[in-house]
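Written out below as structure tokens is the structure these notes cover.
Omission of a single protein chain aside, the complex is shown with its protein chains in their original locations.
Every chain is named by a letter (A and B) in the order it is written, and numbering of its residues begins at 1.
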Amino acid sequence: MGLSGRELPTLPAGGGHASFFTTRLDALINWSRLNSLWPMPFGTACCAIEMMAAAASKYDTARFGMERQAFSPRQADVLICAGRVPYKMAPVLRRIWDQMPQPKWCVSMGACASSGGVFDVYSMVQGIDTIIPVDVYVPGCPPRPEGLIYGLLMIQEKIRGESITRADFHRAEDPARTGRPNLSPEVIEEVTVPFGNSTRQNRVSGMVPSHALLRPRDRKP
Amino acid sequence: MADKDLNEGLRDLESGPRTSETAGEGPRGEAADAASHPTVAAMRAKFGDAVRHHTVVAGDEHVVYIAPERVRDILGWLKDDPAQDYAFLMDVTAVDYGGGRPLEVVYQMWSLTHKRQLRLKATLPLSALEIDSAVPLYNSANWLEREVYDLFGIRFRGHPDLRRIMMPENYAEGHPLRKDFPLRGRFSRAEQTRRAMEMELEDYYIPTELATAGMRATGEHASADAAGPSTPGGMRRPNDPDNWALGTEGGAEGGASSPEGVE
Partner (left out) sequence: MSSTTTRGTRTVEYLVTRTPQMGVDGRPTSVPVMPLGVEPEMHGEHMLINIGPQHPATHGVLRLVLELDGETVVRCIPHIGYLHSSFEKLGEYRDWNQIVPLTDRMDYLAPLIYNCAYAMAVEKMMGIEVTERCKVVRVILMEMDRIFSHLLWIGTTAIDIGAFTVFLYAFQERERIYDLHEALTGARITTSSTRIGGMMADLPDGWTDALRHFINTFPKTLDEIETLLTHNNLWIGRNQNIGVISAEDAINYGLTGPNLRASGVAYDVRKDRPYYDYDTYEFDVPVGEHGDNYDRYLCRMEEMRQSLRILQQALDRLPGGPINVDDPRVILPGKTDVMSDMESMIHHFKLVMEGVKAPVGESWFSVESSKGELGMYVVSDGGSKPVRWRVRGPSFVNISALPKMVEGQLLADVIAVNASLDIVLGEIDR
């Protein structure tokens, strides 16, 4: 069980009902889905510019079927969250995700969307997987357009591996979780612990020495 | 040993970053010759004691420390007097040196006709973070002062619409750019996430906007003169499936109902 809000796919008890017909049907459904993914560009900052560059002529996501950037979430398949997401924007992101019909996937593009990036600060969401379930994380600051395309190809790989015989085929989400964060508060605390250079950001001017970083469970509830 | 470090770290994080001891209490920098900047000479002549200190920093930048009570008069004079004609208010910001020291509100001016720059600073003690707004004189001060209010907590008297600009309306952790505010905020990440996701309609729309939509804000956002019907039980989340009943309470759901004759 990973940190995503969804269960890992398991075959129904008894080995499932996979047969020649279901695998052919799977191939057809998956082929049509992965070759016609319409991205919902949820671009906020610098990564959005690289996403636009990926959509422009030199890198061209249109050749992968992403001809139309679906700016309405109702008509989109893949939400590409490109850029940093502050807490003020978080409910907007959640609402856009909730408005997308199934099947939908999410690409977290860039370091800020994946983990907060450079911004381990009071206003920044430390990874959008605390808000919405993420399928592919694309590292980089910003990732090159080839990196984003690689991430989208990974989504296509994921789709290729889906099957109607699996329990999670309809990727149903719990309606009661609409508008709620993707992860529980305890898990949010665990995954948003400062790491790397963020642990050094304790001292301000005047060369005062730094002290041990506060553990999550010591902070105010 | 590790616990001692941790406790000190706890204290530091609660109290915020420490400041260096070299930041002074009052105006810094040696006094400069007022005659070196024509505006400062005229300002001293006209306002006398309200001009507390004048210094030159970074080689050629003139900084004048003024009395906060006279800021409206001085800015008005700078704008209207043809020999000064500081038509541009380029920037309004504040500096917090930390450690309980007073805050400085900084105004950066530029005169297009005379090609002169000037920086004004008004020092405010932490107990009285209020100063007159420059909005009646310069419209550029509108958002700049809102940002200073949001991030430092300095109130601007006479500002037409002093509310938070960067942080959400329901932000409860304080004023972020103060030195006693920790970098990662006062609440835990889970709490910050919870508060962000549970914003109400009043946190999205200000009372004048709600009044346009025909809704009256309730609770602490209520204002006596807002028009329109109020929704029973306060603002409800439009995203909530419980609120999707059809044909009930015509005016309450979504405010401006479409006029009858529009088909």
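In this text, a residue touches a chain if its C-beta (ideal position, glycine included) is under 8 Å from a C-beta of that chain, and two chains touch if they have at least 3 such contacts.
It should be emphasised that the depicted structure is a prediction, and the values quoted were computed from it without experimental measurement.
Enquirer: Specify the residue from the set A:A18, A:C46 or A:I164 that touches the hidden chain.
Expert: Among A:A18, A:C46 or A:I164, only A:C46 touches the chain that is not shown.
Enquirer: Which listed residue (B:D96, B:D132 or B:E202) would be found touching the missing chain in the intact complex?
Expert: B:D96
Enquirer: Where the complex has a chain not shown, which of A:W105, A:Y122 or A:Y137 is the residue touching it?
Expert: Missing-chain contact among the listed residues: A:Y122.
Enquirer: For subunit B, which residues lie in contact with the unshown chain of the complex?
Expert: Touch set of subunit B with respect to the missing chain: 17, 19-20, 22-23, 28-29, 57-59, 61, 63, 87-91, 93, 95-98, 106, 108, 112, 115, 117, 119, 138-140, 142-144, 147, 151, 164-168, 176-177, 181, 183, 205-206, 208-209, 212-213, 255-256, 259-262.
Enquirer: Spell out the interface residues on subunit A facing the chain that's missing from view.
Expert: Counting only subunit A, the missing chain is touched by 41-42, 44-46, 48-50, 52-53, 56-58, 69, 71, 83-84, 86, 88-89, 92-93, 96, 118-119, 121-124, 141-142, 144, 201-207.
Methods note: only the chains that are shown with their structure count from here on.
Enquirer: Taking the mean of the C-alpha atoms as each chain's centre, how many Å separate subunit A from subunit B?
Expert: Distance between chain centres: 34 Å.
Enquirer: Can you list the subunit A residues touching subunit B in their complex?
Expert: Its residues touching subunit B are 87-88, 90-91, 94-95, 98, 120-123, 125-126, 130-131, 175, 178-181, 185-186, 188-189, 192, 194, 201-208, 211-216, 218-221.
Enquirer: Write out the stretch or stretches of subunit B touching subunit A in their complex.
Expert: It is residues 2, 5-6, 8-10, 12-13, 17-22, 98, 166-168, 173, 176, 179, 181-197, 199, 237, 239-241 of subunit B that touch subunit A.
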